[in-house]
Each structure stands twice: as C-alpha cells, then as structure tokens.
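Structure record follows, encoded as structure tokens.
Of the protein chains in this complex, one is absent; all others appear in place.
Right after this comes chain A.
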Amino acid sequence: MSLSMADGGAMAWRGVERVVPPALGLAALLLAWGVLTETGVIAAYLLPKPAAVLTEILTNNEPLWRHGKLTATEALLGFAIGNSVGVVVAVLMGWFPAFKRCVMPLALVTRGMPMVAITPILVLMLDRGLVPIVTVVSIAVYFPTLITMVRGLESADVEYHELLHSLSADRLQRLLIVELPAALPYLFTSLKIGASIAFIVAITGEWVGASAGLGYLIVISGEYFKLAMMWSAIIVASGLTLATLGCVMLAERLLGRWTARGEGMA
C-alpha cells in the first residue's frame, strides 16, 4: 500500500518534471512578448500584442477554421499519399533488386529538388488549388520515407533470414514476418520528419499556388497589415503540425512497444 503510494508519488513527480519546465519556458516567452509589445519597444505594426492575437483567435476565428481545414486536408492527404507510395516503392525495391538499381539513382537526384521551386510547375500543369498542393506535399514526404524504408527493410540481421530460410518461408512471409516489423522503427522516424514537412510544404505551396489555406491567409493578412490575423494563422499552423506529430508518436507507442523499451534487433 505504502509502496504503491510511493510509486504513485514518483510517477506524479515525473509528470511534474515533464510538464513544468517547458511550461515555464513558454510562459517566459509570452511574458517577454507581452512586455516588449506593451512597452512599445517593438512597434505594434511589426509585432502585435499577445492579447490582440488571442482576441483574434477567440472572436474572428471563422477564416482560421476555413483556411486551417483546407491546409490540414492538403497536408494530411499529401502525408498519407506520399508515405504510402514511399513504403510501396521501398517494398518493391527490396523485392526486385533490378527495379531498385533503375529507380534509386533517380530518386536520389529528385531528392535534391527544392519543393518550392517545383510548385509553380505543378500549378501550371494541374491548375491552382488543392491538387497541386497535395501533389507537392506527397512528393516532399515521399523521399525521406522511401530512403529510410529501403534501409529499414534491410535492417534485420542475416540470422533472421537464415531462420526463415531453414523454415522454408516464401518471399511474402519473409517480408511480413521479418522485414516489415524490422522496418517499423525506421518508418516512424520518417513519419515524424514527414509530419512537419507536410505542413511546411503545404503552406509554402499555398503562397505560390493557391487562393486559400493558411499559407494564403498569412500572405494576404501581411499585405493588408492584419498582423493579429497573420500571427493567429501561424499559431494555428504550428498547432496542426504538433497535433499530427502527436498522433504519429502515439501510434508509435501503441504499435512499437518493444522499441520503446530501447530494444534493438539482436
């Protein structure tokens, strides 16, 4: 009884340790922001007051919802498509080495292309709006997943392959029993990278190639000096990115409990 209470206390303390320092950091940042703007050190036309941004979010949130929903749709659709294609192509590369030799150099070359630069081309080809943005997000998300999945699928020790060989497993069984589970930690690493890439690319894509979305809202608000709206849009964009990242991390914890304990393949 006393032991479990002590455990509970220790756990509560660990919770406090995890929550309090970042909360203090955030509070300090908000305080600095408040002091600098309220005292006029930074002019209101350069940086709005925190209260003004908060009021904007609370009272004038209809545009934030509308544009935020669109950006989230574009980013998440692109995230899903890009990652799925990346995983499928990586599996095909593992299955057909000749295919890998043909495609991998191309994939590496294309990886060097700046995504902002290809958005205008996609807009020309696909018209303005949702489709080119989803496309450019997919392309941006696809590469890291492809590269890490190719490595992940090859990450299982040769002993596991010899074991399945001695059990007369077929190629599909090798993929499902050894290669894919071994690649799972790799996949989650690239999903976490991809979650932020998806929103960054969606928003920059909207600057160039869309008439709606948070990226568009940020540019338009800036042009009309609606700084409170501009900052609100930035906050919403960060919130969406963090929420997506949180979902990925939750899925990782649920699916990969053996990796969460720091156990590798051995």
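The criterion applied here is as follows: a contact is a pair of C-beta atoms (placed from the backbone, for glycine too) under 8 Å apart; a residue touches a chain by one contact, two chains touch by 3 or more; residues count from 1.
The working rule: contacts and distances are computed from a predicted model.
Name of the non-displayed chain as stated in its UniProt record, restricted to "Monovalent cation:H+ antiporter-2, CPA2 family", "ABC transporter", "Cu+-exporting ATPase" or "NitT/TauT family transport system ATP-binding protein": "NitT/TauT family transport system ATP-binding protein". Here one chain is not drawn; of A:L31, A:A51, A:L108 or A:L163, the residue touching it is A:L163.
When the missing chain is restored to the complex, the residue among A:V53, A:M115, A:I133 or A:V178 that touches it is A:V178.
Not every partner is drawn; the one left out touches chain A at residues 159-160, 162-169, 173, 177-178, 181, 184, 256, 258-259, 261, 263-266.
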